[in-house]
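Every protein chain except one is present and positioned as in the full complex.
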Amino acid sequence: MSRIIRPRLEPGQSIDATDLNTRFTDYSQSGALDLANHAAGSVDLPQIRTENLITIDSARIKLGTGVYDHSVVESVPSAASSPATLYEVGGGTTRLVFGGSGWTIGTGEILRVYWDTSAEPVISGRPYTGNTNSGLLAIDDGSSGQFELNDCLACWVIHLEMDTTSAGLTNWVPVPGQGNYQSGSPAFENTSNMAAQSIVPAWLEYSAQGNAVNGATDARTQKDLHWGGVSGAYWLNPTGSTTIYGLRIVAHGIYHAGFNAANNRLDLVTHVGAASQKMQLTCGQLTAIHQRMG
Amino acid sequence: MDPRTFGWSTRVGYEKYRPNPANKFEPFQTLGPIDSLFVYEQLVGGRRYTILFESAGTLYLFHEVGGVGEKYAVQTGRTIPAPGEAASQYTAIADAVLVTNGRDTPVVIRPWPLPGTTHMAGALTLGVTRPLGFASQAPSPDLLGVQTISSVAAAAPASADNVTGDSVTLWWPAEAGAISDPGSYGLGFADGAAEAKGQEFRYRVSYLMENGSESPLSDEVSVQWEIVNGSAGFRYCVAMRLPIGPDGVVARRIYRTQNVAVDSPTYSDTDCYLIDIVRNNTEDLWFDAARSTAVGSLAPSDLASVPMPSPRAGTAAVYQDCLFLDGGPSDPHTLYFSTPGLPDQFGGADFIRLSAPGGAVVRLFAHYRVLVVLRENGVDVVSGDFTSGFSATTVTSQVACRSPHTVDQVPGLGVVFLAQDGVYALQGGFDGGSEMQVLRLSEPIKRTLRRLTPDCAARAVGRYSPMDRAYHCYIPVDGNDRPNLGLVFHTEKEGWSTRTGFPVGSLDRLYNGELVFGHNTGTEAGADSESGLFILSQRRTMGGRIEGDAYVENGPPTSILKTAWLDLGDAQIQKRVQYATLWTMTTGSVDVDAYAYKDFQRVGIASRSYLAQPPDSANLPVYDSAIIGTNEWEDTQLVPLRIAVAQQSCAWFALEVSTTDDLLFVGWEVEYRMPPTSTIAGKRG
Partner (left out) sequence: MKYWTNHQARTNQTTEADQLNAELRSSQSAITTLDRTQTPQQAYSNTNMVTNAVRQVWASGGQPAGTQGPLWGSGTTRGEQENIRATAADTLATQFRAVTYQEYSGGWRTAHTQTLTGFQGGQLHIEWAGLAAIFPAFQQTDNNNHPPNQKRMRLRISVAGVVMAERLGTAKSMDSFRIFGSGLYPQGDLTVEYEWRFTPAGQDDAIVFTGAPAAGKHLMQAHVFGCKVLAIARYR
């Protein structure tokens, strides 16, 4: 609404109906009240409450077994063949479901997703030995020989997937910027496709105390990795409007670091696959917030 | 008063604060008399203000957003002032308002941020209200014992079987090479080889408020332990439970001595030093790992902060950045002041005793470069500053201000207030050779002021209105226990007018200069009675009433002007007044009733009514009869209304004009004959 600019009434001016009506109509201009009408500090919380000025949607679910202590766990087996089967954390019951019309993330909006859980990688023995693909290193043993030590750059992957097809939630794909580790022989993903994943170390061994001297070692200590927290985050500001009907978290492994001419990547390692090589998960949270960018 | 002509105008009245008739008296429809009122301007430019008012012992916060006005009860159970007692006084300090009434503990209201209405009930107790100052020193921390590790190799570690409860073993290695930061933490000695070594540390705790005020320090408590002979390599840390502070506390400070055990080289230094600040008021378990000598600044002296010295303060003011309070009814001749910038912290020696004859302190008011102390029997001023000291000087002992709510600053006049015998103005200052004077403004209305109900003077209210350029003062008269007569001093004219029928119980000024008042009766007069907040405006209505289920405005007030008695030169000679000419602005076809009075008689002689229209030209167009399209907008003209006076001779003459319509009256003159007749001699006895 523009300012009301109207000359004052002057004595001697005719009491004119049109003039009077125009003055009163000044207050009902066609434009809505706008910038020109508001004093400083005139918009307060009650004026914008419930108008979704910042947050449009939000959702949260307990992820996994539903029990925070370790009395109930779910197991993710390590892959014995390529590609790994994607195991959905929670088995299909703990996914974020956005309902019939889903959440439409516009170009001026952002979707932020956070997840966490508790994970315990379980390994028995040293099944990764004897194969450089799973991190075998030959280290100087200090007596002109080599000593086998693992570089422990092996991990489980937990990543975020979405369904943009329908509320039936039958067509899951990784979120933009994330790969699903299903292609390649053996399966792999480049590090440039790891926007929405967390990783959990698969095993741990190190040079024993008192044995590492001047870059050489001749003994190792292997340690069990016990329960540890793992968390991840993802955000998306799409370049085109995207409708998402649901989000889920999947876990799979075991992968190892690799480098192939141009790309760093994580490659699937299958020779450690067996029922005794697994990752156990309990409970965590999966949260999504859909907000405006500004 | 009309600003253009300085004439007497009848355009007065009052309307509801929320003008929409559909609101009726909401949200005030259940309130009785509103005893006190304060408009707290929180942001510059009038962007946000809150109205605090008190009624029936409950302090309310009125906040209007988006046209919805809600009142929130911020504190209940307050003392309801007796008819002869002044109601609560409000002082703005930093971002809060201090409310004092001489009976209840001074309370600090912080009206922002204000949570949404859904959270109001709970949130009002969180952070919006808190008492002023600290009621007492902080409690001492609860120290846990230190259980040392035995020196015997392979000895069993301390466990539940061999250690008493309430102790901990917190240790930090002292040897380099053990961990990344050896020796950085831990108190006392690390090496007991050759002989046992003792340690003793004493602790004190204080609370901190958000504004930086610190509470009186707690008493000292101490903890001791001994490094066993033969053990080495560890220093120990002390654990304790910290006290949780009252509302308003945001942090705790912990002070500690150095090692004062006999074995220690610092055993003679028993001073406490700052160790740490816990920046919350929630955590209670805390441990001290600072090395014995890793102490900070010296703790403040015990005199730096004492428990709130005036728990029943009645009045407050901020002067030279210190909060001044009176001592309350039990200590009426003392003024206490806080540390500059810290309104909740009072030093043990920070007070001024005023001289006894002046009476109790009624109101503190910072003005010009002094703090004016209005007392029951005099006026003192306090000057100086915190560093060089404050001192009190008596200005006058003859003025008895008993009405703290009538004090205000009026441009050109200084501090104006109602005293027992009139309305006074305190002018001038003490700097640069100027004088401070007390001037009585109410000479012309002496007789009216004598009607003041003497014991209820404390309920009088007064405020200067920049919109009217007048000082309004509403006083209880004729035995009434609440204000029922308004006295208005027009600063441009330096004259007075009175108002009746305005139910002003409490008064304050809004950002735009209009005066807002709280009703003095409310629902005491019955359900659906006029109650709540009103504005003194130019709407010519006297409020409104509920009729049926609708709000209906009342009619306009009757305005009466009576001139001074004229003796026209000599009171002993009889005059024949033939015409009185009223100079008025042509305000329309309004009825002007005129009465002629002679010789101080009570009843006047009425003359016919006159129209406030030009007498010898066409009537100016008026509303409801002007024809749109034919008539023109007019400007008022000054016209003489010549009124015939049908009176015989008189020695003294006065004229009274009365109307309920719009009238602007600028001046008057009389036309008279003076035949040489003297006043008759007195009657025989």
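By written order: A and B. Residues from 1 in each chain.
Operating definition for what follows: a contact is a pair of C-beta atoms (placed from the backbone, for glycine too) under 8 Å apart; a residue touches a chain by one contact, two chains touch by 3 or more.
What you see is a predicted model; the values in this text were computed from it and never measured.
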**Request:** Please pick, from B:460, B:504 or B:620, the residue that touches the omitted chain in the full complex.
**Result:** B:620
**Item:** Residue, one of B:540, B:575 or B:598, that touches the chain absent here
**Value:** B:540
**Asked** Pick from A:94, A:118, A:180 or A:197: which residue touches the chain that isn't shown?
**Response** A:197
**Residue in contact with the excluded chain [from A:67, A:138 or A:275]** = A:138
**Item:** Where the missing chain touches chain A, by residue
**Value:** 3-4, 6, 8-11, 13, 15, 23, 26-27, 32-34, 36-39, 41-44, 46-54, 108, 110, 112, 132-140, 146, 149-155, 175-178, 190-202, 204-217, 220, 228, 230-239, 256-264, 267, 291-294
**Asked** If the missing chain were put back, which residues of chain B would it touch?
**Response** 11, 13, 15, 19, 46-48, 64-68, 177, 179-180, 511-512, 514, 535, 537-541, 556, 586-590, 612-613, 620-626, 631, 633-636, 661-662
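To be clear about the criterion, only the chains that are shown with their structure count from here on.
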**Request:** Please work out the Cα centroid separation of chain A and chain B, and write it as a whole number of Å.
**Result:** 55
**For the chain B and chain A complex, residues of the former touching the latter** = 43, 45-48, 65-66, 68, 116, 621, 626-635
**Prompt:** Of all residues in chain A, which touch chain B in the complex?
**Reply:** 9-17, 20, 39-42, 44-47, 49
